[in-house]
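To start, the structure under review is shown below, and the notes come after it.
Every protein chain except one is present and positioned as in the full complex.
Presenting chain A:
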Amino acid sequence: MTSRPSPASKPLIVARDLSRIYHAGKTRVVGLDHVDLEVGAGEMVVLKGVSGSGKSTLLALLAGLDRPTSGMLHVAGLDLLKASSTALTHFRRRKVGMVFQSFNLLPTLTVLENVCLPGLLAGDSESEVRRRARAWIERMGLGSRMHHLPGELSGGEMQRTAIARALINDPPILLADEPTGNLDSDNGGIVVRLLADLNRSHGRTVVMATHGDLADAFATRIVRLRDGRMV
């Protein structure tokens, strides 16, 4: 929130000939098959495709959670194929924020603590992190839930907490995998509008995977995958 990502001369995400092949025992499963993708700063890309088409695989690669089998992948200026694990950790801390289908809040931490977590992990000063976290939580409409544990929240509230958490380190890129998958359509709508707003008024680049069409109206681009290939 402190600084808006400056419009890059280069695209924020560049994937060329990107493949991810899984080896489960002897069988070889193609998760992603020679994908080329460019996402510019400020875009909101919606990934679509049937189950098993490779959406999560692509997001995991973009988030630096997984490494490609072959091809080229640059995200926010970092070559994710060659990056050291220290560089990847730094990348995950500063460049991307992740939102998951099943929220993945730490059950033992309160809303505030969950949101603070990435900031603390990144080594920022606690008072500063707290200040940012409070602001984001307020913005997500969770001011009254600050000290609640995840177990005490509704699904929508949990996902909004997760979004605040993804934003705490002010990353230029937000990645969301089925963020509405575990929510009813009302709550799903709220979450999608939040992400769209972050994209529009805060200039975040958003890549989200979804089955539904709630996000279609806000997308700057819709990318369709089938069997790991872009179609």
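Of note:
The definition used in the following text is that contacts are C-beta pairs under 8 Å (C-beta built on N, C-alpha and C of every residue); 3 or more make two chains touch, one makes a residue touch a chain; residues count from 1.
Simple rule for what comes next: contacts and distances are computed from a predicted model.
Missing chain, UniProt protein name: "Putative ABC transport system permease protein", from among "Putative ABC transport system permease protein", "Protein arginine kinase activator", "Phosphocarrier protein" or "Sarcosine oxidase subunit alpha". In the complete complex, the residue from A:Thr27, A:Ser85, A:Ser127 or A:Ser201 that touches the missing chain is A:Ser85. Within the whole complex, the absent chain has one touching residue among A:Asp33, A:Glu113 or A:Glu157, and that is A:Glu113.
What chain A contributes to its contact with the hidden chain is residues 56-57, 59-60, 63, 65-66, 85-86, 89-90, 92-94, 98, 100-102, 104, 106-109, 113, 117-118, 120-123, 126, 149-152, 165, 169, 177, 181-182.
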